[in-house]
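Omission of a single protein chain aside, the complex is shown with its protein chains in their original locations.
Right after this comes chain A.
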Amino acid sequence: MSTNDETQPAPAGAPAAGAVKDPKEPPQQPGRFDGVLREIVAGNAMVAVLSVFLAVVVGSLMILLTDENVRDTAGYIGARPTDFFSAVWTSISDAYSALFRGAVYNTNLEGFQGRIRPLTETLKFAGPLILAGLGVGLAFRAGMFNIGGRGQMLLAGAAAGWVGVSVDLPTVLHLPLAVLAGALAGALWAGIAGFLKAQSGAHEVIVTIMLNYVGYYLVFYALSKQGLLQAPGSLNPKSQPMPESVVLPKLLGDRFNLHAGFLIALVAVAVVWWLLNKSALGFRFRAVGENPDAARAAGINVGRTYLVVMLIAGGLVGLAGVNQILGTTTSGVTVDLDAGIGFDAITVALLGRSRPLGILAAGLLFGGLKAGGFSMAAAEGIPVEIVLVIQSLIVLFIAAPPLVRAIFRLPKEATA
């Protein structure tokens, strides 16, 4: 009985890499440094960084196009080209130094406290971006597209705001209760999508997008209804301001707007890092995200995993909403509470490659763009939309890694 001729052919496409897959020889092991280098050059991190760079370059072109001085000098570029090039240089360097002054360190001001203020603004903006980014990124890792950041933030903000204005407690109890209520509301709102996917296979993209509308109008209704969330005696769709007892404490005194929400974000980064990299639950999330079939065959309840990951993801996005209402816009709950963060979070998660530390970095970058965008607009008259263009271009380039690789002639991803 011969048993040597029983193999089935390998799947098509396998032969290409065939030569190294000889079983008799362990795979070629490149040097340690070589491997690290390859990872850096070929890995997604490099693509992410280069995407940012490309976006900034294209953004610069747009700044030039909107600059009158550049346009004027371009009219007589043949006669006096130096005028044109110095105008170009002035335009771009002014724009980005304004961005830097607005986002990190303002050299135009006197005193360290004033100069460092932009950095604290950046951190303030970064807080909710990081939290919501974690929520989207965590869902990504389990193979779920959470597009419902807006609805989750609104529901969370409304819940936290409701606890804020309707419950009377000392701060030590009131603040944690409000935070918890917000996180819970976000979790439940996202959990609906997870539950429906687990039960009926309903696609979470559709469900979360639709839940954005439902959430928006639900909160709008509550804000327009006396006795629910609307400030007593008011006709505007807005709640009362948050009482002192639920406002997140300022971290650096009253001169700065930076509040404890940023600390919550940092803790969340650490927790999600542990969850994804060290915990059994995160292990199952990743297994389901990478290969749900194998996860199912390995006894992992895929449906329940979808539900659990959406609950946690929604909780994280909810904390971003809490961050807004109890920290940044304490003047009251409105339907604009999310300030676009629910969608920016998708960008943050993509740029951060859905890794907690990557999301931290991406959140800081986007916080900086947000803070700096205003000062760029104020100082140089550059439309604040340029920042949005840059953000969008980052996503565009990240979504097309082969394009970025081609532009910079990077080697292909090492998968041989």
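We adopt the following convention: a residue touches a chain if its C-beta (ideal position, glycine included) is under 8 Å from a C-beta of that chain, and two chains touch if they have at least 3 such contacts; residues count from 1.
Operating definition for what follows: contacts and distances are computed from a predicted model.
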| item | value |
| --- | --- |
| Protein name, per the UniProt record, of whichever chain is missing from view ("Branched-subunit amino acid transport protein", "ABC transporter ATP-binding protein", "Succinate dehydrogenase" or "NADH-quinone oxidoreductase subunit K") | "ABC transporter ATP-binding protein" |
| Contact partner of the left-out chain, one of A:N106, A:S245, A:N301 or A:T329 | A:N301 |
| Residue of A:D72, A:E244 or A:E290 touching the missing chain in the full complex | A:E290 |
| Chain A, residues in touch with the chain not shown (by the definition above) | 1-12, 14-29, 278-281, 283-284, 286-287, 290-291, 293-301, 415-416 |
